[in-house]
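In this view, the complex is presented without one of its protein chains, the others remaining in place.
Chain naming follows the written order as A and B, and within any one chain the residues start at number 1.
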Amino acid sequence: MIDAPSSRRLDHRLPERFMPTINYDLCRVCRRCVNECSYQALEFKESRVVPSGGCVACGRCIAVCPANCIEVRPVPPQFAPHGNWSERSRRSILAQASSGGVLLSSCGADDTHPPIFDDLLLDAAQVTNPSIDPLREPVETITYLGRRPGRLEVCDGKVIVQEDDTPLIRMDMPLMFGHISLGSISYNAQKALFMAANELRIVAGSGEGGLHPDFYQYADRICSEVASGRFGIKPEYLKGVAAVEIKIGQGAKPGHGGHLPGEKVTTMISETRMIPRGTDALSPYPHHDIYSIEDLAQLVSVLKESTEYRLPVGVKIAAVHNVGAIASGLVRAGADFLTVDGFKGGTGAAPRVIRDHAGLPVEVAIAAVDRRLTQEGLRNRVTVCAGGGVRSSADMIKALALGADVVMVSTSAMIAMGCRVCQQCHRGLCSWGIATQRDDLTSRLDPQVAAARIVRLYRAWNEELKEVMGAMGIDSVESLVGNRDRLRYRGPNPKIAEVMNVKHIGEGWG
Amino acid sequence: MKYVCRPKGHAHDCDCGKDSMSVVGDRAVIDLSLSATQPMHYTTLNCAMRKAMRQGCLSIELKGVMGQRYLASTASVPGLHVAVHGTPGNDLGAFLNGPTIEVFGNAQDMTGNTMNSGRIIVHGNAWDVTGLAARGGQILVKGDTGYRVGIHMKEFGESRPTTVIGGTAKDYLGEYMAGGTILVLGLGGGPPVGRSLGAGMHGGRIFVRGEVSPEQLGPGAALLPLNEDDEREVRRLLGDFIKAFGTEVHQDMNGYVKIAPSSSRPFSGYYDKTNV
Partner (left out) sequence: MIHRKDRRDRTDRLGAPVRAENYIASSPPGWQGQLGGCGIASLISLKGERIGGERITRMLTIMEERENGLGAGYACYGLFPDRSDQYCLQFFFDDEEGKRNVEDFLQGRLDIMHDEVVFIKERSTISPPYPIVWRYFVDVPENRVWRGDRDLGEEDYLVEIVQHINANVPNAFCVSSGKDMAVFKGNGYSYEIADLYDLDRYSGTMWLSHSRFPTNSPAWWAGAHPLSLLDWGVCHNGEITSYGVNRKLVEMNGYRCTVLTDTEVVTYLWDLLVRRNRLPIEVAAFVMAPSTYQEICLLPPAERRLAEWLRITYKEAFLNGPFSIIVGRSRPETTLIALADRKKLRPMIAGLSPDDGVAYCASEESAIRIVEPDARTWAPGAGNPFIAVAGKGVLRRGTEPSFQGVRV
């Protein structure tokens, strides 16, 4: 091993990224910020609070300061400007030259791939059809999740409904919470999500870390995840919930397994996951009982047998380049619903190189899946859920119009609880008590308060959805799903519009 | 609650097992050769088995099984004994939760997938991915097993899965292992285990009777001698094996090696968490 003697080593310390700046004229020296900063980026020294390095801009101090006198400022570029060698590229190289490690991060891809959502414009009704006022006339957002029969049989003029064959979950809005595991987030944070899902009458993913016994009270709003690590999978986890979903991939890290750093494996996590305390909880990259599509069919079938065909069984995949064909394979393998997770989707820990460079934007993936399933005559047999980088009700509406029946959200729910997207989840120090297992930090999050904030957020989004549908002259959400005619593309690359089967702005209808 | 046979679209009480199942007291026999449709579909067979369980049967004997999958998946009746004659299909006893399944023949792939508790006894061979992600219970295989056996087994407290392989196991035995015990006896000759043994294991233990060279180990696995606790456990598992199959095995502990995680965080130094 080549290494220099320690006397000749230079510590290539990286410049700070953020600087908490205190207005000492206003500071009351209450030291609350010092106590609240889980990254220890502030210290009390010589009768005042000073930055001590390592600020990640989690914003906790700003929120707790009673004098409103802290600002967290991004540190301006510290290296000589260069058009190609960005500050980040040089920081990464320096860090890896020191550590030799794989760069780890969290949250969704933060590189500057412009979201295609921002290049789409919505249609509205003018003259040839009337818009609808959602406050005064019904505009429906009820959505069902699961397999659909495609057609109903008719016998002697009598329509036969075989309800038992096709389990479906009814939701009040076309929205579901993505899978965020207990472990990656705290007990309180997960509880808030389940409480909110229950109140909103939608479905929340369990994540792959199993279900805490306390959470079975929300079971009929929970979709259990069966991931390659098979954590927490016991009969109640399969039978007692609303739906079961096999996780093949995650948008933030397609082709990669789960990784829960040992810092976050506390006794509680060790118990729900059945792994040694303090160990890194790893999920294998593939499912070792799925090496091919017929093996997936086998896992779908065994879950259906195990749940006695009472629950919808879905499959979640990361959006990858061949997503259309894969989706059609999933339907043929028996999936009742599929979830497509776009490349901007969040994560609690993922190698940067995968998070920022692998996968397919969800906008394109939705359109590709919707189109392929339509071509194959399968689109009216399944529910398509999609998410990964949905930041607003506008994104949600565009995702629906592109062809998703249900939009999956996670990061926005976390932000509603307090997350500031500081991208430190993998360190387990979340100052907001969300992505951490440290008791002093998790106790900062009151599940009741957090749940109420989540509920308010998505109620508002749903109202905004109704407003837009009303403006389009659509009074029920199923008539928006896949209605790409009501979208126009105004971005830099018309080829994207073409592959998404969306017309360019300026192209009319006739 | 009305039980229906959903996969076949029957919206009424179904006929599954009508022609092939007989129940006397708490013993059910399902003879697949009597079924009108040959070979019987797994949905029919599983549906019939569930009926027998609901009727309170504590013994179900299956005759003439030929590749039917998912038998007794998620079965949770305590004390239930399922005897399988023939060749059960993949995912035998998946998510099993208490009962004992005994196979008189060879089992296919993914036997005991994610089983929770109970026992699966195979009087023959069991092929690839046996005991995947087991959370408890015991799998005993008299003969050989295939590749990737015991991947990601786990344990917590009382729940501690064990797998005993009378013959040999192939590569990737105990990959990602987080708990539980695998014992390989190598009876009948041949190298007892293959390559990449215990790759990435961070919990649990593997005991092998016979030679294991360091080159066979996967990353994160270490080769160790047995301590007293280990020896006790091996003896206990040998006892289970002998009781199940009636074969004699040498109880001499010198011929065994132990494979255990080299660290509980095998890849902790692998990542760089710098906020770049």
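As a working rule, a contact is a pair of C-beta atoms (placed from the backbone, for glycine too) under 8 Å apart; a residue touches a chain by one contact, two chains touch by 3 or more.
This is a predicted model, so every value here is computed, not measured.
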Chains still shown that are in contact with the chain withheld from the display: A
Per the touch definition above, residue among A:42, A:95, A:195 or A:481 touching the missing chain: A:481
Residue of A:19, A:94 or A:125 touching the missing chain in the full complex: A:125
Touch with the omitted chain, as defined above, among A:150, A:213 or A:494: A:150
Missing-chain contacts mapped onto subunit A: 125, 128-130, 132, 137-138, 140, 142, 144, 148-152, 154, 156-159, 161, 163, 168, 370, 374-375, 377, 379-380, 472-476, 478-486, 507-510
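The criterion applied here is as follows: only the chains that are shown with their structure count from here on.
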Inter-centroid spacing, subunit B versus subunit A (mean Cα positions, whole Å): 35
Contact footprint of subunit B on subunit A as seen in their complex: 14, 17, 56, 88, 91-92, 95-96, 99-104, 162-165, 228-231, 233-235, 238-239, 261-262, 270-271, 273-276, 278-282, 284, 288-289, 298, 301-302, 304-310, 351-352, 423-424, 426-427
Residues of subunit B defined as touching subunit A within the complex: 4, 6-7, 9, 11, 42-43, 46, 50, 69-70, 73-74, 76, 90-91, 94-95, 97, 109-110, 113-114, 116, 129, 132-133, 135, 148, 151-152, 154-157, 159, 175-176, 178-179, 200, 202-203, 264-276
